[in-house]
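Note that one protein chain is taken out, while the other chains of the complex remain in position.
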Amino acid sequence: MAMMRAAAFIEPGRIELVEKPIPDVGPNDALIRITTTTICGTDVHILKGEYPVAKGLTVGHEPVGVIEKLGSNVKGYHEGQRVIAGAICPSFTSYPCQDGVPSQDGAYLTADGTCSCHGYKATAGWRFGNIIDGTQADYVLVPDAQANLEPIPDGLTDEQVLMCPDIMSTGFKGAENANIRLGDFVVVFAQGPIGLCATAGARLLGASTVIAVDGINERLTISQKMGADVTLNFREVDVVEEVMKITKGRGADSAIECLGTQKTFETALRVLKPGGTLSSLGVYSEDLVIPVSAFAAGLGDHKINTALCPGGKERMRRLMKVIQSDRIDLKALVTHEYKLDDIVAAYDLFANQRDGVLKVAIKP
Amino acid sequence: MAMMRAAAFIEPGRIELVEKPIPDVGPNDALIRITTTTICGTDVHILKGEYPVAKGLTVGHEPVGVIEKLGSNVKGYHEGQRVIAGAICPSFTSYPCQDGVPSQDGAYLTADGTCSCHGYKATAGWRFGNIIDGTQADYVLVPDAQANLEPIPDGLTDEQVLMCPDIMSTGFKGAENANIRLGDFVVVFAQGPIGLCATAGARLLGASTVIAVDGINERLTISQKMGADVTLNFREVDVVEEVMKITKGRGADSAIECLGTQKTFETALRVLKPGGTLSSLGVYSEDLVIPVSAFAAGLGDHKINTALCPGGKERMRRLMKVIQSDRIDLKALVTHEYKLDDIVAAYDLFANQRDGVLKVAIKP
Amino acid sequence: MAMMRAAAFIEPGRIELVEKPIPDVGPNDALIRITTTTICGTDVHILKGEYPVAKGLTVGHEPVGVIEKLGSNVKGYHEGQRVIAGAICPSFTSYPCQDGVPSQDGAYLTADGTCSCHGYKATAGWRFGNIIDGTQADYVLVPDAQANLEPIPDGLTDEQVLMCPDIMSTGFKGAENANIRLGDFVVVFAQGPIGLCATAGARLLGASTVIAVDGINERLTISQKMGADVTLNFREVDVVEEVMKITKGRGADSAIECLGTQKTFETALRVLKPGGTLSSLGVYSEDLVIPVSAFAAGLGDHKINTALCPGGKERMRRLMKVIQSDRIDLKALVTHEYKLDDIVAAYDLFANQRDGVLKVAIKP
Partner (left out) sequence: MAMMRAAAFIEPGRIELVEKPIPDVGPNDALIRITTTTICGTDVHILKGEYPVAKGLTVGHEPVGVIEKLGSNVKGYHEGQRVIAGAICPSFTSYPCQDGVPSQDGAYLTADGTCSCHGYKATAGWRFGNIIDGTQADYVLVPDAQANLEPIPDGLTDEQVLMCPDIMSTGFKGAENANIRLGDFVVVFAQGPIGLCATAGARLLGASTVIAVDGINERLTISQKMGADVTLNFREVDVVEEVMKITKGRGADSAIECLGTQKTFETALRVLKPGGTLSSLGVYSEDLVIPVSAFAAGLGDHKINTALCPGGKERMRRLMKVIQSDRIDLKALVTHEYKLDDIVAAYDLFANQRDGVLKVAIKP
């Protein structure tokens, strides 16, 4: 039995490189040899035991690689082809998929009569490193490959497309969920990798003033390259007051929350105009409070939209098209590179946010 | 100077009938002689001092009447014509009006550089009995009359159209904000007058299973007449559990909150499928908590939409058309009738929800 | 090799019952034993040679039946289960499916560099009786069965659900595409089976005045049962003039075209208000003319939406839910019943529209 290396969740505090068999390929699967993958903030939640996964599971959900073997039903691809697949890797055949929320694939299908959405496991469309073995390994098995494999256009490097499976898809979804129109003021809270992509997405969708908020000036500098017109360091200014000045008391048309804390969520509500939209991307680990004063007592015609990262080959095709058309350059987000053998060190750097790290390329 | 009777807010706990001059009519105004008006739950908040208005203001915002005098610029109407006007009586010329949220008229225009939405006074589109004299009087002055007066079609009585200015417009907006599609399960929380209209609206917009929730069986019985397929008394059953049974674990496609409490809001979230919509109509008097477990940690593709009652003559025309076409019969909601002279007694009955009261017709 | 009966297209003018092998079942397929199917207007186009299909192809695309055999990858069903599948039977994994138009499955995948939509074969999501063997047979093979099989709820007969795979799905899509809002006037042109479902759909989605147009009074009578408020026989009145009277010169908010002729399309445009929507369902066999006078020279803010019938198990689930909830009763549309052995006679009746036929149940 051929073996491979894989970064597995051992117990809270421990993700380690182990040996596993290279998986068998069923008729609808594809086996991908990973050439580059990365570590996500969610993986750090897994490492810390804050987001539960099965012990022994291979973590990671952002694959760039080469087709090693195709299932017998998977048509239109060839072995050796460079491909990516979304972090969220839905079947596209389930009820939620056909109902317009493929990221929630599996959510409506529970044996015991209670809806699977009420708890952290809502998100059964997210499979890699969540409910099946993930991408921080030599190989990953892609299920429903016909729906999920997307060839990388010639001329794009691994680093250029590494954000597509999760970071860029999520950040752009935050912008897409914000109901942006030409002439809008849009405020983006937190300028980590997802927030930077939300900033870029808001600009690409027509916002006329993109206001980026963070507490780290280096990130605010990068946000300007991504499309921010104005940057606000929340350690230095009162964000609500500044947004009201910039918008002349109108309030922002939309706010995009990219962190997952009470403070960012609440401030996002407070900067909104009546009728404005709060697009929320954060993974919240505690109950949220909506202050009645930030919510016009429920009479403000506000909208709040949440999202899980979209997946699927059409999504991946579109994201790579945006990159290919020079609308965005995400290479600057890949600040460090590690070998798969050194992944424990990579987690250590990333979890502790040392050395100005944004994203780490992992090379098997 | 000709005088009239008007129910005025004196101080918390006191709304009384006073004498006021009949208002002068400016070029864009119309003076309406009230033939029927009613008391709203919001008026009770005003009475109790929970929702602040200026002392001496005439309360009430639901006018049915006859044109007494037209401003010089108001065209296409005639004196003596029976008309209604929305509780929310926007100018339709302001920035928010042109920006798609006429109910928030005035919200973006503040002198002091802070957005007027952040607090109870967000809702400057609501003028009658909020920022100008209201309808519980012999006469009411309608500003921007060209945009707000709508003739009552022949054959409809005052009682038939009395819900249009607020209750029906609000309840229907709750259904319109719920993203209803054919085949949907929709749960409506609280079956007071607005909730009953939301129930009717959800049915009219194509929901295939409308589930009405309340704690009073009489109201649940009326909800069936309004279109509910299933009724749940929250004092007798676990609502989340029942909805999961009815939907076979799928969860509801939408929930409409019509009360304004933590419990209804939270339960509305908990019955939703991933990707579902919570349409909120309630006026919340305390901070809301979103439990992370009811919200899939922010990853459930949920939507939350709030609304203030829509106004304007086109809205009133459409609502009366729905009534005229026999799609709904709201006469059953008018359970009591009082003379204007007895309005203090009417408030007493309504505020204490005695005698199965739903809505009270007030006749000057 | 086990054999079965199948109605095959032989040549223009001839559809005949032939013997074919019962198909083999691949891993993603299901073999359905047909218990009831029907003949569609499109089948008559095929019979006449107006819509080209391969010689020898089994025709028919509306299956009601029982699972005979499941492919090895198809989970959550059991043999013997009563099911339907949509006439349009997409994979749900292709680019068009993930791009929001599953009915156009396959359309973007052409070998020769020209888009497959430019011609009659656009509609590769429609497979039964178009590009694979259809349902007028003892058995039909359902591809991508996991995405397309939907169990029939207990208590519903074959006749009750026979319209779901095509007629009801198409007619309802016509209403869904018409941008209907509460209070709307909606005109539905042609009251054949699809038009009757569009009439019902327009009512279910909230239209307040549904105006049904046809030239046969019997059909107009049925349209009233389906939800029409007003009926117009175009042989007796000027339809544009009548609609303008009914709407007091406003024009209709929407028009739904359900036939596929210049006259119905053009009249549908002429009844619209500025800003109105024309939802087109017809299959046009000749070039259409848009008279500049019916189109406000392109300045009328008009919308024209076309559609192909939606398929998939979620769609079928929703349509059967509508029936189960007593929102519609389509049994009256099944006016005749034939044995499969007599299908040539059934075509003869249906193609010539004799004996007041609406739809024919075919029983193998």
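Here are some notes:
Labels for the chains are A, B and C, by order of writing; each one numbers its residues from 1.
Rule of thumb we're sticking to: a contact is a pair of C-beta atoms (placed from the backbone, for glycine too) under 8 Å apart; a residue touches a chain by one contact, two chains touch by 3 or more.
Every value quoted in this text rests on a predicted model; they were computed, and no experiment measured them.
The chain that is not drawn here is touched, among residues C:R127, C:R270 or C:H336, by C:R270. Of the candidate positions B:K173, B:R250 or B:R315, contact with the unshown chain belongs to B:R315.
Residue-level contact of chain B with the missing chain is found at 26-28, 73, 76, 91-93, 95, 97-99, 102, 109, 144, 146-147, 312-315, 317.
Seen across the whole complex, the unshown chain contacts chain C at 95-96, 99-101, 103-104, 107-110, 112-120, 122-123, 244-245, 247-251, 260, 270, 272-275, 280-308. In the full complex, the hidden chain is touched by chain A at residues 172, 176, 181-183, 201, 204-206, 208-209, 229, 317-319, 321-322, 324-325, 327.
What we mean here is this: only the chains that are shown with their structure count from here on.
Residues touching across the chain A and chain B pair largely coincide in numbering: over half of the numbers involved belong to both copies. One copy, chain B, sits rotated relative to the other, chain C; on C-alpha atoms the angle is 180 degrees to the nearest 5. Residue positions of chain B in touch with at least two other chains are not found.
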